[in-house]
Each structure stands twice: as structure tokens, then as C-alpha cells.
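Every protein chain except one is present and positioned as in the full complex.
Labels run A and B following the written order; every chain starts at residue 1.
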Amino acid sequence: MTETTTTTTATGRASVAALPRRPARSLRAERILDVIIRSIVPVVLALVAGGVLLLALGRNPLTFYGNIWTGGVAAGAWQNSAIRMAPFLLIAAGLTLIFRANIWNLGYNGQFLLAAALVSGYAPGLTNHVPAWLAFALLFLLAGAAGAIWTIVPAVLKARYGTNEIITTLMMSFIGVDLASLLIKGPFHDPTTPLPQTAVIPLDKMLPPIPGTRIHIGLLIAFAAIFVVHYMLTRTSWGLRLQIVGANPRAARHFGINLPRLILTSFLASGFLVGLAATADIVGLWGYIRTGWDPAYGDTIIPFVFLARLNALAVVPFIAFFSVLSTGGDLAAQQAGLPTDVLYVLVGLILLFMTVIEYLGRRRELGQSYLPQGLRQALHLRRAVA
Amino acid sequence: MILASQVWTQIFWTSVIAGGLLAGVPLMFTALGEAISERAGVLNIGLEGMMLAGAYCGFLGAYYGGNQWVGYLAGIGAGILASLIMVALCVWLGLDQIVVGIAITLAGEGITSVLYQARFSAEQPRLGNLDSNPIPLLDRIPVLGKAINGQTPLFDQPLIVYLGLTFAFVLAWVFRRTNVGLNLRAAGEKPEALDAAGVSVVATRSYAVLATGSLAGLGGAYLAIAGTGGFQPFLTQGQGFMAIVIAMLARGRPIRVVVFSLMFGIALSLSTVLQLAGIELAPEVVNMLPFAAVILALILFARRAYLPPALALAYVRGAR
Partner (left out) sequence: MTQHNGTSIPLVELRGITKAFPGVLANDRIDLTLRGGEVHCLLGENGAGKSTLIAILSGLNRPDAGEILIEGKPTTISSPRRALELGIGTVHQHSTLIPALSVLENLMLGDRRGLRLDEAGARRRLRDLSAQLGVEIDPDAKARDLALGHQQQVEIVKALWRGSRVLILDEPTSMLTPQGVAELAKVLDRLTESGQAIVFITHKLHEALSLGDQISILRQGRLVGHLTKEEIRIRSHDELRAEIVRIMFGEEARDIGDVAELREEVAGARSERHVPENAEVVLELRGLTAPGEGSERGVEEISFELRQGEILGIAGMDGNGQRALAEAIAGQRHASHGHVLLYGGDVSRLGVASRQKLGLRYVTDDRLGEGIVGMLPVGLNLFLKRIGEAPYWRYGRIQRAVVEGRAAELVREFDVRTPSVSKRVSTLSGGNIQKILLARELSFDPKVVVFHKPTYGLDVKTTAMVRALIRKLADGGGAAVVISTDLDELLELSDRIAVLSRGRLVGVVSNGPGAAEEVGELMVGSPAEAA
């Protein structure tokens, strides 16, 4: 019992509540089973339900999923998926971090697009005038700063008045998307084309690939960010404070944690990471931005952040899976004559099945859960006292 | 000269009111719905998805049924169906309202877009214009009643709008003076007290969420049928979330919900109005305005937005 729990002391996220009077081996088996049930089953169920929907639309689900494999993994396609992972991982890192504090930054689209517009606007000029490494560093910083700044209003409103951040981040997101569009049409508009888009970064000025692949180094930066976030959350006093705020804001007050400051720093960090994703995507992959482009990466990433139980490392395999799904999904949807929005259905279904599995797991008292710690904790505590 | 400016102002104000109503009524229906569940202690983040489901099915109903009323009923049905998920997962099983709400919104966005494009992407059919029902005598009042240039103000609206406005007053009465309303408020303020009084919290909240779903579905259907005259993917563009804000700022009071909805409607329809006034603005700026207005309202009135204490908390008997 001790050996399974001591390893997770600092985070307190012992993945399985030790059940009394059970031998250690069955515990470990149960833990593995637990992870499988809670993480994989919702995905499988969603894929099955999505298949039923495809059947209903008169498409062959096997062909569809086969095309996802072809477009996302087979031959060199896995490299495309890996390229897509970079922004996904950075956004996932930003969301994991702030969701741990039970704060809902749902304004990632605005944060991302605004940062993307600024990067696209300044990159062509910047890469021409300063050394490449400095240009990249400045562009990452610029995007991070833009993302962070766009969280300030929700952060201050929540810190000062306790205003619900779900609403404010969403509203700021809508504004950010429109503002990005204005920037692209206005100051950053490429004068050589009538299309509403920015000038294209020359290919040789883009983020260089990892030797031997087509994958740009943005992916490495994303992994670095994941590790940093994981370290911050599990080993540092800041991470512990964040977790306490997430679990029980009243307790945070009792322990003298400066709640407003923590809300502000976690929002800024989250927005910063989302902003970094924009640089990785624009300078690594696209090279320019045009109006109306809103990939809404965050929307589809949220479920996987939950599935990973807000663990920054565990999020990696899920994001890898989703990158394949999304890269291959483009091809599959095109072949089936459907919009790529079919992915939204899959993702929504994964979330729904996740909550149901979560419920079943709770009934069986398998142990710790994904989210809503506030409520869950209340239940646990009360049971302990009863 | 004087005459011309008078006409100008009259057209201007008529368009403001007409545009505000056209854009505000879907918000009003949805926000009234949200007011019901918020008061009962359920935060319905899935409103956007429910609206889209209602919009798509409302469009289907009106298109195949050839009648707006079939459309509204279909929209209500779709909203109820979508909210059943929320009832089952959040109210009965006590799962997280925010996660389920996000899921409903995502699935709603995806499924309506896929279904629409799978079937209608080639033709993109349009629905005909709606007949309005001018109220005799009142429709002669300038600005408020008289239609100008096809702009139909307050007293020259489709029947469903009058029904919606009446419903707001009925709802206000229900909240204040009836058992149902008292139960709803208790479910949001202190569910255990309602339970102890022998009224099922789960049932009360279930009905509230179903009512929300049907109203959001109706709002979506109205948006598709009367607002845009057809369906497009992601038609609602965040209006579901705006409805949440409206319900929150109105503290769940129906009459205030109506007033705020119309104010937001005016902000949403501002681009047309400004064009009439000869002011050209980029569409992005205009799109931003309602959201900027919300942020501004929240900054100014942050301290006054009221949410029931038990909001977004599942009720488990004996868990206290």
C-alpha cells in the first residue's frame, strides 16, 4: 500500500485509493485496469458511436477509420501528425496547468489567434533583419506575451470580484478572434495580394526541422514545455498552491495563499503557453495567416486533458492519438464527403462517455477521478466523517 | 430639410427596434430558459449546442413541413432531446455540469454541421420570409408600430414574438407567486431544504433543465427560421454563451432578461443600422461590440451579478 502511494506524495494524486485488506499484486492489476477503463474505454465507445453516426449517414465507418490510419500514420503520414502535435501539446500544457487550479480558461481560441496574427505580421520582417535564433526567440516571446495579456481581464475580474471566468474568457475569446481578423486585414495585410492575408515567411526562415525528419523543432519546444509544467505542478510550492486552490479555495485562504496572485499567475502562464502554440504553428507549419482561419485547437483538446486527469505527462499519448485522428480525419472526411466538423462529434462523445465511465468508476470506488474535485472532495470527506 | 431629417430619424429608430427584436428574440428565448435552470441551480454551459440543435431541426421542420410552426415545434423537440442528456448525466447522476455542458456544445456544433453539409451542402436551401401579424391600431404608432422599408418594429411582428414576450411575464408570475416557482428557487438556493420539505430536488431540476432545453431549441429555431431564413453551420456564433451572461446579469428575473436581450439584440444588429445611418464599420468591429458590451457590463456590474449558492453543484441526498 505504501509503495503505491509514496511515489505520488507531492501531488497527492495517488492514482488508486488503496483498498484495505488487499494484496499488493491485485492492487497493481486493478490500477492498470483502472487506467484502461477510465482512459481508453470512453475513446473506444466514442469511436463506435461515431461509426453508428457514419452508418446512418450512409458512409462506411471502416473505410472512414481506415482512411484515418492512411492519412495519419501510414507511410510518412505520421510525420504530419507529429507536426500537428506541437501546437496541441503547448495548448494542452496551458490548459492542464490552469484546470489544476479549477479555473476555466476557455478563451484559448482568442488567445491563440491573436498571437498567431501578431507572429504572422512581424515574422517576415523580423526574420529578415535579425539572426534566426533571435527572431525565433522574439517571436515565441511575442506570442506568449499576447496570449498572456489576453487573459488579464478575466484574471483580474475573477481575482477582484470573483466573476465567473468561463463567461469572461469566452467573451474575450470572441473579441480576440475578431481583433485578429482586423489586424490581418489592416496593419499586417500583405500589399502584394488582394486576399486578406499576411505576407508569407520564406521557407528557409521557418523553424528548422529535426534532422532526418520533416518535423520542425517546435515539437521539441512543446515537449520541453510539457516537462516544465509537469515539474512545476508536482515538485514546486507554486504547483502545490495551485492544486490547493483547485481543490478547495476556502482552504487556500486558511493557509494564507495569496489567491488573487495565484489566479493571475496561473492565467498568465496558461495564456503564455497557448500563445507559444501559435508561434509553433505559424513559424513551424503555415508561414502566414488569413482571415477566417480559426482551427479552434483547444476545443478538441479539452477532453484529452481531462482524460489524462490533468497530468501533464499523461496528456502526451492522448495528444498523439488525437493528432493522428485529426490529421487522418482531414483525409477521411474529404473522402467521405463530410466536413471535418465530424471530429467535434467524436470529441463531444468522448467527453460524454468519459463522464459516464467516471460515474461508474465512482460507484465502484475505484479511486481518484478526473475533475470536479470540489464536489468529489466534499463527498469523500463527508463519507469519511459519517 | 427639417422634414428629411425627421424621416431619417424615424427610419433609423424603426430599424434599431426592428433589428434589435430580430436579433434579440432568439437571445430572449434562450436566456429565459437559462434563467430557469440557473435559478434551479443548474449551470447550462451546453446552451450553445442546444440552440444549434434547435436551429437545425427548426430549419428541417420549417423546410419539410412548409410551416414555421412545425419548425418551432421541431426546434423545441430537439432542444428537449439535447437537454435530456444533461438531465440524465448532471441531474440524475450528479456529474460535472461544466464538462457535460462543453460536451453538449461540441457535439451539437459537430453534428448539426455534419448533418447539414451531408444533406444540403449543394443546394443550401432558403426559407421564405415570415408573415408578421400587425396589432390593429397599435401598428399605426410611428417608430414602434409602423413598418418602414420592410423593417417591422414592435407592434408588427410574427405571432411567436408576442407569445415570447407574454411568456416572460408569465414566467415572472410563476417565479413569484406559484409553488412551482418557489420550488425552483429553493432548488437553487438550498436544495436540501426543498428535499426536507418533501419535494424532489431531482424532479424539480429535471423539469427546469427540460424547460431550458425547449426554450433554447425554440430560440435556435427562431434564429434559423426568422433570423437568417436558413441554417448554416455554427449559426449561433456564441449566442448561447451570451444568453448565460444575460441570465446572470438579470439575476434570473424574466423581465430584466427581456430588456437585456433586446439591448444585446440591438448591439448585434448594429451593422445594418449603422449602414442606414451612413456609417461604415468593419464587420469585425460590429461583431465584437456585443461581447465587448458584456465584458464592459461585467466590469461595471461585476459585484452585482448574482448566482444562486447551489449553482453547478449536484444534489446528493444526505451528503451534507
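The working rule: contacts are C-beta pairs under 8 Å (C-beta built on N, C-alpha and C of every residue); 3 or more make two chains touch, one makes a residue touch a chain.
Since the structure is predicted, the reported quantities are computational estimates derived from the model, not experimental observations.
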From the listed residues B:V180, B:I255 or B:I279, report the one that touches the chain absent from this view. B:V180
Across B:A193, B:I255 or B:L296, the one contacting the chain not displayed is B:A193
Footprint of the hidden chain on subunit A, which residues? 1-2, 5-6, 9-10, 12-14, 17-18, 235-238, 240-241, 243-244, 247-248, 250-251, 253-258, 368, 373, 377, 380-386
The missing chain sits against subunit B at residues 177-180, 182-183, 185-186, 189-190, 192-200, 317-318, 320
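We adopt the following convention: only the chains that are shown with their structure count from here on.
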Distance-wise, how many Å sit between the C-alpha centres of subunit A and subunit B, to the nearest whole number? 30
Show me the residue ranges of subunit A that touch subunit B in the complex, using the header's touch definition. 53, 57, 104, 106, 153, 157, 160-161, 163-164, 166-168, 170-172, 174-175, 178-179, 181-182, 185, 299-300, 302-303, 306, 337-339, 341-349, 351-352, 354-356, 358-359, 371-372, 375, 378-379, 382
Subunit B to subunit A touching residues, read off their complex: 45, 49, 85, 89, 93-96, 98-100, 102-111, 113-115, 117-118, 121, 233, 238, 241, 244-245, 248, 282, 284-285, 287-288, 291-292, 294-295, 298-299, 302-303, 305, 307, 313-314, 316, 319-320
